[in-house]
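Every protein chain of the complex appears in place save one, which is left out.
Which chain is which? They are A, B and C, in the order written, and residues in each are numbered from 1.
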Amino acid sequence: MADKYFKKILVANRGEIAMRVINACRLLGIPTLAVYSTADKEAVHTRSADEAVEIGPPPPNESYLAIDRIIDVAKQFDCDAIHPGYGFLAENPLLPEACGKAGIIFIGPSADAMRLLGNKVQSRIKMADAGVPLIPGMKSAGASLEQFEEAAEKAGYPVLIKAAAGGGGKGMRIVRSAETLKESIEAAMREAKNAFGDDTVYLEKYVENPRHIEFQVLADNHGNTIHLFERECSIQRRHQKIIEETPSTALTSEIREKMGAAAVKVAEAAGYRNAGTVEFLYDTEGGFYFLEMNTRIQVEHPVTEMVTGVDLVVEQIRIAAGEPISDYVRNISQRGHSIECRIYAEDGEDNFMPSSGKILYNEEPVGPGIRVDSGVAAGTMVGVEYDPILAKLIVHAPDRDMAINKMINALKDYRILGIKTSRRFMIDVLEHTEFRSGRTYTSFIETHMAGRKVDTDEVSSLAAAVSSAAMMRKVNASVGGGKKEMRPSPWQTIGPWEIGMRIGK
Amino acid sequence: MADKYFKKILVANRGEIAMRVINACRLLGIPTLAVYSTADKEAVHTRSADEAVEIGPPPPNESYLAIDRIIDVAKQFDCDAIHPGYGFLAENPLLPEACGKAGIIFIGPSADAMRLLGNKVQSRIKMADAGVPLIPGMKSAGASLEQFEEAAEKAGYPVLIKAAAGGGGKGMRIVRSAETLKESIEAAMREAKNAFGDDTVYLEKYVENPRHIEFQVLADNHGNTIHLFERECSIQRRHQKIIEETPSTALTSEIREKMGAAAVKVAEAAGYRNAGTVEFLYDTEGGFYFLEMNTRIQVEHPVTEMVTGVDLVVEQIRIAAGEPISDYVRNISQRGHSIECRIYAEDGEDNFMPSSGKILYNEEPVGPGIRVDSGVAAGTMVGVEYDPILAKLIVHAPDRDMAINKMINALKDYRILGIKTSRRFMIDVLEHTEFRSGRTYTSFIETHMAGRKVDTDEVSSLAAAVSSAAMMRKVNASVGGGKKEMRPSPWQTIGPWEIGMRIGK
Amino acid sequence: MKNEFIHNDELIETEMEITSDGVDVAVGDSTYHIVELTEGKYRVEANGMKKTVCCVVNADKTFLDIDGLLIELGIPSEDGNSSGGAGAVAGEKDKIFAPMPGKIVKLLVKEGETVAEKTPMVIVEAMKMEHQVNAAAAGVVKKINFADGDQVDTETPIIELEIEEKEE
Partner (left out) sequence: MKNEFIHNDELIETEMEITSDGVDVAVGDSTYHIVELTEGKYRVEANGMKKTVCCVVNADKTFLDIDGLLIELGIPSEDGNSSGGAGAVAGEKDKIFAPMPGKIVKLLVKEGETVAEKTPMVIVEAMKMEHQVNAAAAGVVKKINFADGDQVDTETPIIELEIEEKEE
């Protein structure tokens, strides 16, 4: 390889996105350094990077959010670039600033662009000036209840309360009538305060039956800003995306072109560099409204990679190294259809309640057009300290019908035991005729899945039968044949450390 | 899905290609029926299809080659189409004929096209007439040694002896001087007789330092014949391909266009339908010569799928069902670079000696742009009855350098224990500067790898250290701490049947 | 060989016989023919149905994956008790637990209050999200063990209910 771009990249993240960055670096022949908290001593990213350095205890603000510590490690271990992944420090302008002072390249946008776009209120004003369409609502954060009440009346109910510093559904509330406005504002402020340390919230018109459609953009240091088409992320539970796809069934090539041009306009107006995502709300009449621009690689970036053939993390690294966007990337088209399902540690049969514990079994689906971006393995402890995403399952097929079939099969073949996931829930979404027909609004789960009941009693006999067979592995035959005398074999526990410990005693 | 094309497809094959066909059918929502010999009762394809029917004992001519039995099963279980995979009956014209009589669709070309192209001598004459460039040599099979000697003198040594009915290196011999001509002809005839039941061989000029470049073609029943670009398969050991890639580093877009047009001409001249591959020898001066056309899906088809985004097996099924080639497929381009490594049961450290036994451990690499087409799992018995291909590892990346890096990492992450493979050998090929620079001639392994020595003594200490750790799993702690008293735990044997059996005793 | 499992408070009895290639397990009227494919992965055949099911045993539970659906069964211990199974806590409808360790954001009921089934009882914050916990049965709030802002684990009930007895 002619140019390795960087000497060594520090990956300031954990889980599947840390693995994703490590894999991109391996592809380019760039060594990686992982940082980890004491909770992640045995995590997959810790053992996969070329080097790994412990940076602190489990609470994020003492490890993964500790900018000074991370910069120190980068300097000490001779890293000339830092990739922040998503979450944690990815949208914190203090990191690119600290990098700048330390002479380290931050793989992402400038602190200024981050600051502008990180503030939903300021960025709306900026984009309105640039001529990008916006949802009607408050022009700035509300100070008094009266201001909110007035704005709500003007926009017309339902309205949406959103955190100024927010994202990912945190600090967000739909309000359908004036009576519940006050308590919703309070709840949103409480969540916003806890999640972002800032309880500023604002209000806007709530568009019924919208789709969430976003455009991937790339901008280099040579004045080139391009988009890489859309992703539709309408399937959300509690405002959290769980299934994403591209192309969107809703867009004509004419509207696609218009929205893509608007996305490029947003990035240019913000002076944006590197990879980012411009989010739009898309209504049933073909109208679209700028929501926000995310200043990082997104969880759902793989579907774009599958249909365009571009490796977005590689492009991030190339752009950060000062390279122009290559001709290969500039000449892309959309090919086939791609869907992503997020595999969260949550109970799809019990209102997506977070689940924690040890992964006892982990088998990933394989085959043509199936991709798994995972941050866990058998034996991984899934705690409550961090984001509950375990892995992402992505498929690609020539058309949407085939992609749906492939995803359903792949979800069935993806076996994770020990913690709950919502694989069965997502299979039921994909098998729904409304999903199949492409009527994917952000209200999909509320509308079509609310009455969903899974009767596990139906399969309890089957479950008991297989459990009996599995018990054979659990009992130690050498002890004797009788049922009473069966006892667990000391070697049958999952978890390598226990073995050494037992012998050691 | 609007149209399922077929009611049920019988998959007349085993191993990874049977799995490949089953996966394509799952994608289209078409049920599958697997057939299996008694040796494959627990094989991966047997347990993966919707239904599975035993068709005979292990020897292929009593099971996988038993046309009457397979047709009977298809009729009895209501299958309206048969996919032959590659190998076994894939290029036997008696199968499409038997299908025709039974009113079953054969997913492949006509018996006539197969007969014409299956005979290397006849097909050369046909293609010479059609104006396709050929290697100088005998125009028909030689009857006497004198005829061979004369033709060899005329073409000039080195010459190549080839089986008229052959393929895959069987019945093939390079002859560098007149002295060894006789014994080489005899050996080639012997192998041809054994492999194909036909000892007809012929002779042609042997091109030094050639590349093996083939073009994928698709032809429908509506008069459309297209090519899907090239695959370079020059990396061969004993005339058997082991590493394939696309695009070829040797082709300019001008030559690519010329060769593609020649490939389409070959298919049209043969009245070809469905998927096929036109093989060319490509010399160092930009000349190319028609070798043969393979009338089936090829082992190396995935690299074409990775760069074009077409699912070739899906297209085979669609074409067989009478559909025209879709616009999606007709408008393809080459995107990025793809490499395939064949994972054979053979010892890369000992002259590719076939290896058999039980697979004790099987972990497939995963990640963006990595695909594994496998026909085995942990516990699979690999015998000597069938083709030694276990799986295929395919990668895709934006460019060739990144694809090579990705493949090297994926080969290291692909862990198969219990039988030998040539993963380390292929890593050494991929790491060779001559491979990296794209100088991939069919003589590559002979020229650059002949002197390769792997000193396993260097890693024997490491191996012994890890073996010690692994022994902890093997000994039963409950028996006592002393070394003498350690004995294997009855539960630690891989192989599910043994467990049941032990308890049963 | 006999085994017992607990699912949704109900005991399921199985009887297993070794066959030439695996086991036959009888549960009620059905017999399942089961073959181990690899450790933790089983092929099951019964009444023409053919499925691949994953199952591991850990502590006093079995964990299963049936076409993406996750089920846990409790394994009764020698003395007849079981701590396991998704249904094991269903017997404790009179206790409201936090779904996971977190912080009490707001208690929505007071001691002495009568509540219907599904009445919102408490909001707990964990993993940066608010989770509302509802009453599993109708009853009267007997005792509240925490206050707003308290840290809670999953072992101590936040609220204890006096359950209304229904005809059953």
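By our rule, contacts are C-beta pairs under 8 Å (C-beta built on N, C-alpha and C of every residue); 3 or more make two chains touch, one makes a residue touch a chain.
Since this is a predicted model, take the numbers as computed values, not measurements.
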| item | value |
| --- | --- |
| Chains in view touching the one left out | A, B |
| Of B:Glu42, B:Glu91, B:Glu191 or B:Glu279, the residue in touch with the unshown chain | B:Glu191 |
| Hidden partner chain, touching residue among B:Gln298, B:Ser374 or B:Thr421 | B:Thr421 |
| Subunit B residues touching the omitted chain (full complex) | 170, 187, 190-191, 194-195, 238, 349, 353-354, 356, 358, 360-361, 363, 384, 387-388, 411-412, 414-418, 420-421, 423-424, 426-427, 454, 456-457, 459-474, 483-484, 492-494 |
| Subunit A residues that touch the omitted chain in the full complex | 42, 47, 377-379, 496-497, 499-501, 503-504 |
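Just so we're on the same page, only the chains that are shown with their structure count from here on.
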| item | value |
| --- | --- |
| Furthest chain, CA centroid comparison against subunit A | B |
| Result of counting contacting C-beta pairs for A-C and B-C, higher pair | A-C |
| Distance from subunit B to subunit A - Cα centre to Cα centre, in angstrom | 39 |
| Subunit B and subunit C, separation of their C-alpha mean positions in angstrom | 49 |
| Sequence positions of subunit A contacting 2 or more other chains | 472-473, 492 |
| Shared-contact residues (touching 2 or more other chains) in subunit C | 22-23, 36, 39 |
